[in-house]
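Have a look at this one.
For this depiction, one protein chain was excluded, whereas all remaining protein chains were kept in their positions.
Chain IDs A and B follow the sequence of writing; residue 1 opens each chain.
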Amino acid sequence: MIINSRFFNRSELLGFLSLALLLFLILPLTLDIFRLNLVAKYLTYAFVAIGLVICWGYGGILSLGQGVFFGLGGYCMAMFLKLEASSVANTKIQSTPGIPDFMDWNQLTQLPFFWKPFHSLPFTLIAILLVPAIIAFIIGAAMFKRRVGGVYFAIITQAIAAILTILIVGQQGYIGGINGITDLRTLLGWDIRTDHAKFILYFVEVILLFGCICAAQFIRLTKLGRILVAMREQEDRVRFSGYSVANFKIFAFCVAAMLAAIGGAMFTLNVGFMSPSFVGIVPSIEMVIYTAVGGRMSIFGAVYGALLVSFAKTSLSESFPQLWLFGLGGLFIAVVLFFPNGLSGIWRDHVQRHVDRLLTLVKSRKRWSGRSIAVGAPAE
Amino acid sequence: MFGDYSVGDLGAIFAMQGFAGLILFSVYVLMALGLAIIFGQMGVINMAHGEFMILGAYVTWLTSSFVQSYVPSIFSGYFFIAMALAFVASGALGMLVEWALIRHLYKRPLDTLLATWGLSLILQQAYRSVFGAREVGVELPQWMLGSQQITDTIEVPINGIFVMVLTTLITVAVAYIMYRSRWGKQVRAVVQNRVMAGAVGINTEKVDRYTFGLGCGIAGIAGSAFTMIGSTGPTAGQLYIVDTFLVVVFGGAASLLGTIASAFTISQAQSTMEFFMSGSMAKVLTLLAIVAILMVRPQGLFALKVRK
Partner (left out) sequence: MSDAQDRGLSLVDRRKLLMGMAALPALSLLSTPVFGAGPPTSVVNTTGLAVTDTEVTVGILHSVTGTMAISETGSVQAEKLAIDQINAMGGVLGRKIKFVQEDGGSDWPTFAEKAKKLLVNDKCASVMGCWTSASRKAVLPVFEQYNGMLYYPTFYEGLEQSKNVIYTGQEATQQIIAGLDWVAKEKGAKTFYLLGSDYIWPRTSNKIARKHIENNMKTKVVGEEYFPLGHTQFNSVINKIKLTKPDVIYAIIVGGSNVAFYKQLKAAGIDLSKQTLLTISVTEDEIDGIGGENIAGAYACMKYFQSLNNENNKAFVTAFKKMWGEKTVIGDVTQAAYLGPWLWKATVEKANSFDVDKVAAASPGVEFKGAPEGYVRIHENHHLWSKTRVGRAKLDGQYELIFETANLVEPDPFPKGYQ
């Protein structure tokens, strides 16, 4: 499998640099701020997709409940921002000033206890990472220790997504109900709605994204990553070799949850609100398709997958709203049937050899050792 | 809450509540049977199951409109024709889907999940393009409406009785097919050991195709029956899918008896809780309980013991 002493091999370095070029230079220079903000929104899904590469592509654990973690991260951020937006001065027309507007509409007269810590930004940032991780740990520990996996795990995570949605929608006094938490304005006094702020937030997000890419790459390259792959292929052999399969799975699932939560938090910052419509089953499955389109084994593929599918969604639904679902449905089927390794598979099979040849022509002295080590083995 | 009522009243209410639970039970069984066959016997996760149900519902709607305008004399009995047509339509579509899509994916169960999800999106949009975004109302013959007075205070909805009878019939039929017929024996043989079954001369591809078709056909009948109690719209199928999967998984995937037992448990829990608390909380608590139990007992209530 992937045995390489360097952090990135050549083709990954190429991927890394071209992605950096695209996100840091080309997009910000060519797009207006409206479109750039859309890209920022798309990229929030890239975090989730990278998480899924680790837990699904490498670990073989398909979670259909990533929306839960995306939502938890997003809600933690939104709670902090909402509290800031609900200062006594801003909410003086309410019967109880100083609490979020939806609580006032639901006759709450004081802030519920679990909102109080979210006055603090450090607590919020920790919560964004820890709350999803803890929940993922509980779910993972309960399931993987009992060797629940595959299809069952997928369905149970789906049920959890359904439960959380119903719960959020039902508790509108405490968490905003189906409307979600809206009208978020400032972050520590800094207005996040201005074009300037959107521009800065975009770069913050891209930097974070590259941080996550490196983290994911690191996990992939360590022994851990290799054990994950081994587990996916032959779980029992890994178990018999003395590894605790459950613990590795729990770890991968928690990492995926934390990545999803970071995406959720960035989503809240970029879009300006959070609602239960990102928690449910449908968005969770859409998140899986980002990864599948990008190539479930490829970290960079996941980023491109998230960008491309979201972009297709926006542009297709702008021009042919009726056709959009046909397109998305067809994409699901095509990716599964014909391109199980997604974009990265297409790249590897059809494009890379030409790039390789080009590069070898340029640097004919150096020899590169084949292409298959670049992105990892195919799923089957 | 019960202070102001006579014992007789309370008895009647509890009887009717028990009946409500039974109706819900029948609904769950009807939803889950088709899926239990497909998922339990073939290991395929069919996320488009709800859309196959809705196809049955639309077929029922088309039949009712057709009968109403061209042969109104048989309107009182059209529902049976509609159910038969729904079975044929959904079953045929199911076999087509198996041929075009599913058979390429038997070794990748998680991928069938994604592919059938894509299929469900396509079907939804197709329904929307063909039948319009609005819900359609299926007109029922007079005898299927209203309720049956059993005693002075106990009334039972006729459509509920109808669903219960239908469910019983279909369950018996499925049980017969699976456990008594030659074909059922082949299906079970394929489930237990595909290679071996092929080796003894069973045409496994054909078995797969018909099993999938049967499961989808039953979904079509379920959809047809649900026009009596629910809505028929392009996205209505999604309302059922999670519940259906949980019923099947909770019961233990490969066991028909398990599916029935789990439908019974879930429906009784849900309808009892709904009586004492709001519908939303009842739903959350039921789902949570199922998930919690599944974490403790992942193989479900009844598990088939197969040597892997």
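Convention: a residue touches a chain if its C-beta (ideal position, glycine included) is under 8 Å from a C-beta of that chain, and two chains touch if they have at least 3 such contacts.
Note that this is a predicted model, so its numbers are computed, not measured.
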Residues of subunit B in contact with the chain not shown: 5, 9, 13, 16-17, 19-20, 23-24, 27, 125, 128, 133-139, 145-147, 149, 155, 157-160, 226, 228-233, 235-236, 238-240, 270-271, 274-275, 278-280, 283
Residues of subunit A in contact with the chain not shown: 34, 37-38, 41, 93, 95, 101-102, 105-107, 166, 169-170, 172, 177-180, 182-184, 193, 271-273, 275, 277-278, 314, 317-318, 321-322, 324-325
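Quick note on the criterion: only the chains that are shown with their structure count from here on.
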Chain centre separation in whole Å, for subunit B relative to subunit A (CA means): 34
Subunit B partner contacts - residues on subunit A that touch it in the complex: 62, 64, 142-143, 146-148, 150-152, 154-156, 158-160, 162-163, 166-167, 169-170, 281-282, 285, 288-289, 292, 322, 324-326, 328-333, 335-337, 340, 379-380
Of subunit B, residues touching subunit A in the complex: 43, 45, 101, 104-105, 107-115, 117-126, 128-129, 238, 242, 245-246, 249, 278, 280-281, 283-284, 287-288, 290-291, 294-296, 298
